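The complex appears here minus one protein chain, its other protein chains still in place.
For clarity, chains are labelled A, B and C in written order, and residue numbers in each chain start from 1.
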Amino acid sequence: MRDVAIISFAQTPMRRRVDELNEVEMLMPAVHGALAQVDMTIDDIGFTCSGSTDYLAGMAFSFVSTLDAVGPWPPIQESHVEMDGAWALYEAWVKLQLGEIDTALVYAYAKSSPGDLPMVLTRQLDPITMGPLWPDSVSIAALQARALLDTGRVTEGDLAEVAVRSRRDALANPNAQLAWDRGLDDHLAEDYLVAPLRRSDCPPITDGAAAIVWAAGDEARSKVDRPAWIRGIDHRIEPIHLGLRDLTVSESTRIAAEKAGVADGPVDVAEIHAPFTHQELILRQAMGLGGSTAINPSGGALCANPMMTAGLVRLGEVANRISAGTADRGVAHATSGPCLQQNLVCVLEGDN
Amino acid sequence: MFVDQVDLSEARAPTSVRRKLKPVLLWSAVTDTTQGAGAGEILSAPLIIEYPFKRTTGPVIGAFLTGLRERVLIGSRAEDGRVIVPPAEFDPVSGNDLTELVEVGPAGVVTTWAWVSAPHAKHPLDRPFAWAQIRPDGADTSMLGAVDAGAMENMQTGMRVTPVWADEREGHICDIARWIPESDGGNA
Amino acid sequence: MAEIVLPPSIRDVEPVRSVRTPAQLDYEFTAGDATTRFLNGIVNKRIIGQQAPGGRVYVPPRGADPELGQPTPIDVEVAQVGTVTSFCVVNLQFYGSVMEIPYVSALILLDGADLSIMHLIQEIPADQVRIGMRVEAVWRDDADIEPTFESVRYFRPTGEPDDVNVRIPGEGHGTGLGSWVGGVAPTEAVIRNPRTGQGGTTEGGDA
Partner (left out) sequence: MGKQRVAVVGIGQTKHQATRGDVSMAGLVREAALRALADAQMTWADIDAAVVGKAPDFFEGVMMPELFLADALGCTGKPLFRVHTAGSVGGSTAIVAAQLVQAGIHERVLTVAFEKQSESEAMWALSLPIPFTPPLHAGAGGYFAPHVRSYIRRAKAPDHIGILVALKDRQNGLKNPYAHLHEHDISFDSIKDSLMLWDPIRYAETCPSSDGACALVLGSERVADAAAADGRKPAWIQGTAMRSEPTLSAERDTVLPLGGALCAADVYRQAGITNPRKDVDCVEMYVPFSWFEPMWLENLGFAEPGEGWKLTEAGVTALDGDLPVNMSGGVLCTNPIGASGMLRFAEAAMQVRGTAGDHQVDGARRAVGHAYGGGSQFFAMWVVGADKP
């Protein structure tokens, strides 16, 4: 495969609601931030790809007007996925493999605040046998959490540890929406939101945007000292019906991690897109990530969960750590659908 | 500063259709952004998206809904012999058509559950209840349902539950009004 | 598809073939910065656009200049008079519409703006509307003014002579697309790049 690297990443501050900006206004700082960091404009970009979904803000074709943020004039090579931006990044990676272009811009955004997000997400479910019951996304995740607890492999205390560590790590992340330093006991003293999940086991609802710039080979080396090279990337899906899956494991993540080569070397850092605490535990096991790996130093999706964007942010957070030299080899993960239905795994490395 | 959380508590009751634009002024409370100049007062307006979807079912899901109307649960037999409910139209592993439908349950076992202490207005029950994955007798997979168990203490994985059928049934997932613990009255 | 084998209990009843699954979702929209500025202008019966660094004026503004990909930071008021750049005559009643048919939906380039808006033309028979016709905004009664562009009920002829030289957006570089058949394919250089200032067979049609 051709050597391709993430050379720039920018995100907006993640917030509960960004009322004062429309989607294109919210997106522009991320896009221009990512380009400016490597002294580029859209004229230097070979291919642009974005991820978003119409259902969040309730508006069909919302990606059409947000394209204005990049200034697609003269006309550009561009595409859009109705998926998390991590998959837009995958499409751009495929495009870069063809060898015809050397640079790509990937962005993603979400304004979830106009709608009732846990109910909006019920529209992803089987529209005949599940959707009419309106099982909100927190309840669906709680079914998975209970199944995991029932195995005896983990306890509610283990869930609490994920929450406590993530919010504490987020204190160092200026873009985090939630960050605090609280003890396990404080967490466990909370009432259940939807048992067995407590409020702090759940992600916030987030408005925000992020953008990444890619470059191949020498173009990447000319732009940054230490590009974050993609060494492997893969994604897999499972059926939507919860009854057709073992909810306590993530088979699709396991396959994707194997294809991406996670186990081929030590992993210094992993950014895992686990919106709910128990999901981090399932995903760590699926990817075989052990004690020597720093998990979600940004605070992860528990600290900011912009839909369709949080997966792309995971890639950017790992790339930033590799480019800064604080990690040599890292894993980024993105998820989509109820209870970790679809998963993407990417292995990134710096030059030694 | 870090106070925002999951927003279930903001659940609104259904309102009558308000398609007409009725903007109100929202005072922007957030000024800690470096983005935008800030127009100060931001306009806000409701939009309700409401479609009268009419979905064609195909023969397999149609049979499942027919069963609900007739107060029976229907599953499909997968290539590996498992009985799947609601019936899969297609083998979940190979993707091939599944055509053998069988009757299961209707009583079954809770395989996992979650307790909702503050139901949303759209939820099937207006009092605290449990979402559960329920594996009907004779089936190898589970389906989603709302269990009316009174209190969280009455729920546990492995418990037996049975459906309470709606009086008026039309071939719809809501023909199962709710599930109840079998100990609360069997085939009520 | 192979024949479905049904269990006895539902073999002899009328099968379900479709199901109604109505779904309602509630959203609370906010307008964003640029649109709020525009609608605040409407409440005062003024039409406010925004100007991009390159000079383009967008009405209604959406906060970004799509050519530069940059914010449009300067509020500018444009005229309530403009020129019809194209239109269609509608002979069908659409959802939610209470228009008397036929009616005219037109692209109107307001004086001072760089992009046509779409609005209705009234007070003239539909078959007399023309490209180049000068029109002016007609507002609702003061009491009915709301922060929506529908507070401009429609546009009507001003009676001025037609502007036969109206710049129709996009036509400026039309000639650059020519000569395909002769074997010369168009390139990006046909138009001026607003960021670099390079290219362009005309000054972006600004003339």
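Note that contacts are C-beta pairs under 8 Å (C-beta built on N, C-alpha and C of every residue); 3 or more make two chains touch, one makes a residue touch a chain.
Because the structure is predicted, anything quoted here is derived from the model rather than measured.
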If you put the missing chain back into the full complex, which of the shown chains would it touch?
A, B, C
Touching the absent chain in the whole complex: find that residue among B:45, B:130 or B:180.
B:45
In the whole complex, not just what's shown, which of A:127, A:217 or A:261 touches the removed chain?
A:127
Mind listing the chain C residues that contact the chain we can't see here?
1, 17-18, 21, 23, 29, 31, 35, 39, 56, 58, 60, 62, 66-67, 85-92, 94-97, 99, 102-103, 105-107, 114-115, 117-120, 126, 131, 147-150, 168-175, 177-181, 183, 185-188, 190-191, 194, 204-205
Where the unshown chain meets chain A, residue by residue:
1-2, 48, 53-55, 58-61, 63-65, 67-68, 71-83, 87, 90-91, 94-95, 97-100, 120-121, 123-128, 131, 234-240, 244, 251-252, 255, 336-338, 341-342
Where chain B meets the left-out chain, the residues are 19, 21, 23, 43, 45-47, 49, 51, 53-58, 60-61, 88-96
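In this text, only the chains that are shown with their structure count from here on.
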With chains as vertices joined when they touch, what's the shape: line, ring, star, complete or other?
complete
Based on mean C-alpha positions, I'd like to know which chain lies farthest from chain B.
C
Mean-CA-position distance for chain B and chain A (Å):
26
Per the centroid of Cα atoms for each chain, what is the distance between chain B and chain C, given in Å?
40
Quick check: how many Å separate the C-alpha centres of chain A and chain C?
35
Could you tell me which residues belong to chain A and also touch two or more other chains?
17, 19-21, 25, 58, 114, 116, 119, 127-128, 132
For chain C, which residues are shared contacts with two or more other chains?
19, 21, 23, 25-36
Touching residues of chain A toward chain C in the complex: what are they?
17, 19-25, 28, 31-32, 41-43, 57-58, 65, 67-75, 113-116, 119-120, 123, 127-128, 131-132
Would you pull the chain B residues touching chain C in the complex into a rising list?
12, 14-15, 19, 21, 23, 26, 36-39, 41-57, 59-60, 62-63, 65-67, 69-70, 72, 74, 97, 99-103, 171-172
Interfacial residue positions of chain C with respect to chain B in the complex
1-10, 13-37, 39-40, 73, 96, 146-148
